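Structure in structure tokens, see below.
Shown here: the complex without one of its protein chains, the others still in place.
Here the chain labels run A, B and C in written order, and each chain numbers its own residues starting at 1.
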Amino acid sequence: MDIEIRRKGRALIVSLGGELDLATAAEVKERVDAALAENSKVHHLIWDLENVDFIDSSGLGVLLGRYKQIQARAGKVVALKAVDPVRRVLRMAGMERIMQFADTEEQALAQIGGR
Amino acid sequence: MDIEIRRKGRALIVSLGGELDLATAAEVKERVDAALAENSKVHHLIWDLENVDFIDSSGLGVLLGRYKQIQARAGKVVALKAVDPVRRVLRMAGMERIMQFADTEEQALAQIGGR
Amino acid sequence: METVENKVVMRFPSKAANIGFARTAVALFASQLEFTLDELDEIKIAVSEAVSNAVIHGYKGTEGEITVTCRLTNDRLEITVKDEGRGIADVEQALEPAFTTEPEERMGLGLVFVREYMDKLEIDSEPGRGTSLFMIKSPTQARVHS
Partner (left out) sequence: METVENKVVMRFPSKAANIGFARTAVALFASQLEFTLDELDEIKIAVSEAVSNAVIHGYKGTEGEITVTCRLTNDRLEITVKDEGRGIADVEQALEPAFTTEPEERMGLGLVFVREYMDKLEIDSEPGRGTSLFMIKSPTQARVHS
């Protein structure tokens, strides 16, 4: 799994590439949790899912776990550029109740209030 | 396997798409042999391999069998736009001794003498 | 009349790395029927959940064998995912959304996805003996490739 993490203002932008399942979940969790622990100024989390072509419930578990941490920081979570099959799984699991969807980074940053 | 056959002057142009192996060989043989039988004016055969992404010795057998028929008509055979992995297999089997390679249809037609 | 057109049996150890192999291989085999891309995605998810469950819950840390069997008839695909692990105590409960025996780690959505994405799901499980998921899916649109 390709994992790229950068900070933009008060948002952490995590770009993933590959298939997000049980085999790759642990590494994503670790990397993102470490970045969140290091950056106490970060309130929001943007998942750039453009290059994720598969996700199942183990992958959703990764997103949900990180959502709980962001919630504790009173921040927002955005799913950016999710491709159709991935977006379908996210919706089916009701993830639109806890995260927003965006098609561009600007849109994502605007949705979290530009902060 | 996608098979498209058209005539251009004294050449038959056969465009294939998919994987050329034992599972698809019979259909290609039948279709091309029928076209050759119908078109006694056809002397040359151009295989457009642009969309063939796999070939093995069963696939080479198809090319070789048709080569023999074209040879009997004193014609030439050209392999057009073969992608690297396919070209490699063709070369390894020594097919460049019995067919020419071309990157464009014009080039292929020129190689068979424009006839 | 239903005739078995094709079949494949795959056996592999319960490693997380094999989950991706299993779902992709099954989708590859399934593409002999005229499934849409969406349907192939659904099959992939169902297989991914079933094999993940065998790895996480069935064998829980220990290594065991997982068997995935695909049978293809003229109009449907049958998939069986079998482990010889710990088994499920209460299958009805396991099927409930959000039920999981690993609340720290899991969402309890795996079997919900399998049921949602496949036409049919039957679970055969016995504590201490193992679990077998039998799933069926038919293409909505068409017949077997010629």
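Here is the rule we go by: a contact is a pair of C-beta atoms (placed from the backbone, for glycine too) under 8 Å apart; a residue touches a chain by one contact, two chains touch by 3 or more.
The model shown is predicted, which means the values in this text are computed figures rather than measured ones.
Every shown chain touched by the omitted chain in the complete complex is listed here: B, C.
Although one chain is not drawn, the whole complex shows that of C:R11, C:K60 or C:R129 it is C:R11 that touches it. Interface note for the absent chain: among C:F29, C:Y59 or C:F113, the touching residue is C:F29. Where chain C meets the missing chain, the touching residues are 6-13, 15, 17-18, 21, 24-25, 28-29, 32.
Within chain B, the residues in touch with the undisplayed chain are 19, 21-23, 54, 56-58, 60-61, 64, 85, 88-89, 92-93.
Everything that follows uses one rule, which is that only the chains that are shown with their structure count from here on.
Distance between chain centres (mean CA atoms), chain A to chain B: 50 Å. Centres computed as Cα averages put chain B at a distance of 42 Å from chain C. Counting partners per residue, chain A has no residue that reaches two or more other chains. For chain C, the set of residues touching two or more other chains is empty.
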